[in-house]
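Here the complex is missing a single protein chain, while all its other protein chains stay put.
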């Protein structure tokens, strides 16, 4: 495994022919050491949910309208108070220095340039203050720590740094078993660490025979598995930031999130990285939308790879989506330019998807009809 | 990329063993430069709709009848006033000189020989007057131009040339992103241009970094994205030609087309070239048929590749179909003879499909029952 | 293409390891010239129905019962008056000398040895009298000829030869287009001809450019495409043999067959050789069974390849099945021994299927419950 410093991103000129997010993934694969590539790409268990996320999105067909005036078509909207160029935010992703030396800083600058929020992970390899200093709209993702006091300190730091929303991850009592990482004996290379955590971060010395990776062992030691709705209520009372609960799939949980004062839920199976066998996020979306009935915002993640995916999500009731791995691919390939390229493709594709389905904006997109095909389509 | 003049069609003798449209496609692939092949074959986005069009047709099974007298079986019928040998018209396709030096002229002659209408595109590489001079029944396809006056001039030219129907394309506020063309830096070769448009046509000098192909950029500069139903009513008032709206998938839009005085709608997703993720055309057909309730004709395109596909469309409520790419394959392979070969195969297959399902003609075919199989069938 | 005399069947010892019908198919493929192999294996059009027949059978799951006494389990029953060892008959197949010099004679001897009826085709390469002389229970398959008098002469010959049932094929107003045969320029080799037809049989001199094979052209010249239900009534009045109508898929046609006095219908799409795109036979079976409501027998063909397939058919309402290609595979591989091997495997598999689902015989099998899985299972 190479140290973070040994990454050699491609020049921005290679981006020209990368006309889809999948193409950017191919570029990233040329750059990343195989264990980091696996850490980014992998899912838990047999990766059934990982692949089902895509299959479920692929079988959603849109019934477009025509002869609407779409000359002024725009994806601009607001997300939790932030004005955004499109209903997309960069998902929290740990340790972004793994894929590029400038890590979260470069990705946040790209997000700023494209008018979308950037979410800083608790496991960020740069501190939230440095990321916020880029001027991007920054959301802070919180893993609830066994050290309760430290959790609240992180919230305070996020507030002080000017974050505009707080995103509590609720689907990680502990990290799911990810066979690729275990097989690779994956651990963080020198120079990459969790900037917000004082305790040591995962290192090579971890004994893989315990059945998990070093990263999994570290999170098990610091994350709180006894987290409940009562803690959410407590957190709600301690911050004025908009509160987002990430990792909700069951409609009854979404309704409860509303009752606890959440401003948004993220319908997510953690990109297929937690419960393998969990329902594809997009298949859980409609029931959640119905359950919350407009009382909070609904975001979606897990498998978004194109503008049409964003349209699918909007049509099924989402207010917006999070995009994770594709931004890492762009970051790996060409740093800020690469991450920006990814967001630029998404923006272009989303405008296309809106206009070609007769929508002049996000509100119209939420009224578009969809059908689920049982037809298997090769991909 | 080769200039149009460098194409070397195969001799007609190669057609003998090309017993299906797919086989003609293989011949075309031997002749065409790769970027032209991609321009013809490609779809937008991930080409999900492109492949779903076929998958959706494949899973429609017909329940044939037997012991009807089919000795006089014929596919002859009328389409929008034209007597036709079968309920098929050649779909509009741009720049046919890309695939054969005689382009639209050869294809129209083949259509005439086989008794089906030929649709001239606004982006035709030969002018409508020259195509009409072949003596074929000619329909004129209109892209509504930003220059409104010019749009109406084109209608006038079509009327004067003796076109028997006017087909307004309604699903192209702008061209969908087609990754193959962007990757190939596709532009028209010397000698191929839009015969009806005075403004310059797409050339090599286009800067692909804008994210679209030269062809896409050109259409963006001349097509009107603010087109609405009011414009359709205006157009309806200005011509006595039968008016066909091409590119309708939503039943409410089909009903509105009837209200605007359309004589026909074409249920179409533009062969998977506009909104990737759009519903397969054939899956939208029944709802549209029900919505128009016989008040206008219903045509289908997007994926028709055999006589049984025509029967499927008729059985699900279509009055006829448009066939696009296969005619281009024939044209590429062997000019007029090749295009004619394609239409000849379709005619033979359709007669087979009618007779073997106990139908003596098109009217009977529209009463045939179908089932949708959830069985996946390899192709 | 080799003449019939040049076939070199394998010795019976190779059968030992051929433990399934698919394995026998592999043996046949070693023996047969490629054009004959294609003539046997091929279907019409894109062969969609050919493959859908198997897929449809594969997704039918049986819900077996247990703890019934199956020590006396037997598949013996009667079919149209004939006592049979299992509810299986050999389907009519043309020109069996194509696959083995002893053709229909060898296959009939195998059928006799295994206690099942053998169906002689109108296009048999040995005359019905010679086949009946083997002592097998013989059914005669009739293609209604343009020469009506000759049709009735064939019926008379069948009666005189001692056939025990008459099977009228109703799904061939003309032969479906089979691309493999057209591509191969398939025609009968010297020494193989239709023993019952005085007019010349298909030869090499046929001009393939007409778009069909020589065999298709021949059948077009002799088969009657104007056949209707009135002719069936006429036929019914002229013979006392049990009358079977083969090639019915629509329930209304099955009900009409009963009204015309048919003793049985064969739910069949001609093994995917007539209307490509037709419903898989087994998917049409239940509706036909309900429509005839026990007023005539219901047989099934098209895709039966194992004993479990027979059980599936029985459970869905069939009284029995026809098996075609597999017998030809056995015949090609090792003559009478090979055909017998195929029937022996079927018998063993069917007894297994009955006993392991708790059925002591055919009557119990018809009460077994099935479910259709939407699960795709690789094969």
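Chains: A, B and C, in written order; residue numbering restarts at 1 for each.
Rule of thumb we're sticking to: a contact is a pair of C-beta atoms (placed from the backbone, for glycine too) under 8 Å apart; a residue touches a chain by one contact, two chains touch by 3 or more.
Keep in mind the model is a prediction, meaning the values are calculated, not measured.
S.K.: Out of all the chains shown, which come into contact with the hidden one?
M.R.: A, C
S.K.: Looking at C:35, C:58 or C:193, which residue reaches the missing chain?
M.R.: Spelled out, the listed residue whose C-beta touches the missing chain is C:58.
S.K.: With the missing chain put back, one of C:80, C:308, C:339 or C:362 would touch it. Which one?
M.R.: If we include the chain that is not displayed, C:308 is the one touching it.
S.K.: Pick out which of A:45, A:242, A:271 or A:317 touches the chain that's been left out of the picture.
M.R.: A:45
S.K.: Have a look at A:10, A:248 or A:328 and name the one touching the chain we're not showing.
M.R.: Considering the complete complex, A:248 is the one touching the chain left out.
S.K.: List the chain A residues touching the unshown chain?
M.R.: Per the touch rule, chain A residues meeting the hidden chain are 44-46, 48-49, 51-52, 55-56, 59, 170-171, 173-174, 176-177, 179, 182-183, 208-209, 211, 224-229, 231-232, 247-250, 252-253, 256, 269, 274-280, 283-284, 374, 376.
S.K.: Since one chain has been left out of the picture, which residues of chain C touch it in the full complex?
M.R.: Contacting residues on chain C, toward the hidden partner: 16-17, 19-20, 22-23, 58, 60-71, 73, 306-308, 311-312, 344-345, 348-349, 352-353, 355-357, 369, 371, 373-379.
Definition applied: only the chains that are shown with their structure count from here on.
S.K.: Most remote chain relative to chain A, going by C-alpha centroids?
M.R.: C
S.K.: Quote the value, from 0 to 180 degrees and to the nearest 5, of the angle by which the CA atoms of chain A must be rotated to coincide with those of chain B.
M.R.: In degrees, rounded to 5: 90.
S.K.: From the mean C-alpha coordinate of chain A to that of chain C, what's the distance rounded to whole Å?
M.R.: 58
S.K.: Which residues belonging to chain C are in contact with no fewer than two other chains?
M.R.: Residues 374, 376 of chain C touch two or more partner chains.
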